[in-house]
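Notes to accompany the following structure.
Partial complex: the chains shown occupy the same locations as in the complete assembly.
Lettered A and B in written order, each chain numbered from 1.
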Amino acid sequence: SPEELAFQDRVDNGEKIEPKDWMPEGYRKTLVRQIGQHAHSEIVGQLPEGNWITRAPTLERKAILLAKVQDEAGHGLYLYSAAETLGVSRDELLDKLHSGQMKYSSIFNYPTLNWADIGAVGWLVDGAAIMNQVPLQRTSYGPYSRAMIRICKEESFHQRQGYSIMMKMAQGTPEQKAMAQDALNRFWYPSLMMFGPSDKDSVHSAQSMAWKIKINTNDELRQKFVDQTVPQAEYLGLTIPDENLKWNEEKQGYDFSQPDWTEFFEVLKGNGPCNQERMEARVKAWEDGAWFRDGLTAYSEKAAKRRAAGAVAAE
Amino acid sequence: KPAFFDWLCRMGDSALILGHRVSEWCGHAPILEEDIAMANTALDLIGHTQMWLGLAGEVEGAGRSADDLAYLRDAAQFRNLKLVELPNGDMGLTLMRQFLFDAFHYDLLTRLTRSASPRVAEIAAKALKEVSYHLERSSDLVIRLGDGTEESHARMQAALDRLWPYTGEMFADDAVDAKVAEAGIAPLPSELRDGWLATVQEVLGEATLALPEAKADVHLGGKTGRHTEHLGYILAEMQFLQRAYPGAAW
């Protein structure tokens, strides 16, 4: 249609699409799915890290971790707001999360088992997230692009903090170093999975890239992530759990093993280590909090009535 | 000086333990804004802990850092109020506890900004900004939930009734308080009671909640190290890494 062509022209010219602009239904739907899933990931992502707040080993580490988890909840807010500009409310999105119709990033279905995991999550998981998100600052949809700009700023801060934990652990006692290595062993492949399956197996990618909802291919980003991370691991004195990892002079990047995609799809299906617990925690929080939300709503309705009555009386 | 140390531990430990309890909500709050607010409150309180216990370590002069004090004392050495170590219960109990403490904390810090100890005054001034926001927020939520639905009202009243017997400890003077007051470092806790009660009555009134008739000073002892059974569990969790890997740097 002519509208679609005009729309694509605007995208191609690097113009931002704004909420009131015309947009193809598929574009809107894809964005809602992508932004919603990203928002859910921030919320669920509080859980594996929150798991160590009460056990953080120093007051400073506890404060940093609290600030980080707080930031994540904040990112959730930005993203739900961005999604709302597409006509879908936060509560609708949450309903879909709780009923299993919408997903969150599978990485959060892995447990945090020792303190170094908090380092690994910052270093690897936030690292991978940033790799995904930096290009999205240039995404075609205005509100999403602006949310990503704010988020990326904070995420890179988180990544540095995570790396700093890893550094302490890797340079610490033998037990600490073992924890650091164990964390890397467990989080390496799940982090590689965060970029999604190879693009040749992905149906939606081409259209999303044309719409600039997606900027790079999954494989490009994964390669970039590996190339960035390997020297960091070397600097820490840790070993990436991949026997096939080696520098490829020709492509000026590392060759590396693919993650176990069977595992990836199992986790997606709900069979990850923590899928059930993550959802139980979120659904419980939501259900236990119903009285709280109802209370606030009731109060604001009463307050509105009182104001209205006051206004009438004042006339 | 031992009294000053003890008093600083009281300040720091109450901040630490309340911060711990509040932080347990992270990721489990009934609404995203509360996830953020709870993390923020906990963060502020941990910040205060660092300042109070840091100064306590200096005053003690035995080379103990804030972390040493937080992570390497057992329950009987902790000096926090019993109120702050109680389990979170539902969000109503958590918020009511926060409000009852905030109202006290705010008045106390206000007085401490005029402390004879410049270090205390400085810490108080920093903390006061944050605590003034804590009080604003917790008052507001107590009002809205108290005057919300029938259920939210009942939960807030139950929370208030449950916590009331723990509030008296905030205003119970003892020898440590007397010495610190004599030195002009801090007011006597009992001097804060009337102001606190006025604040509480005002907020509860607006919240349509009834002031409990039960005694307020039933559960004393936290300030001298006689706690509830809950504190031991908090510390076991909080101190695990420091205890299991002594001497490690993090």
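Here, a residue touches a chain if its C-beta (ideal position, glycine included) is under 8 Å from a C-beta of that chain, and two chains touch if they have at least 3 such contacts.
On a predicted model such as this, the values are computed, not experimentally measured, just so you know.
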item: Assembly formula [one copy per chain kind displayed, counts for the whole file]; value: A x2, B x2
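By our rule, only the chains that are shown with their structure count from here on.
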item: Centre-to-centre distance between subunit B and subunit A (centres being mean Cα positions), rounded to whole Å; value: 34
item: Of subunit B, residues touching subunit A in the complex; value: 16, 20, 23-24, 26-36, 39-40, 42-43, 46-47, 49-50, 53, 66-67, 70-71, 90-92, 143-145, 147-149, 151-153, 155, 234, 237-238, 240-242, 245, 247-250
item: Partner subunit B, residues of subunit A touching it in the complex; value: 43, 46-47, 50, 53-63, 66-67, 69-70, 73-74, 76-77, 80, 90, 115, 165, 168-169, 172-173, 175-176, 281, 284-286, 288-300, 302
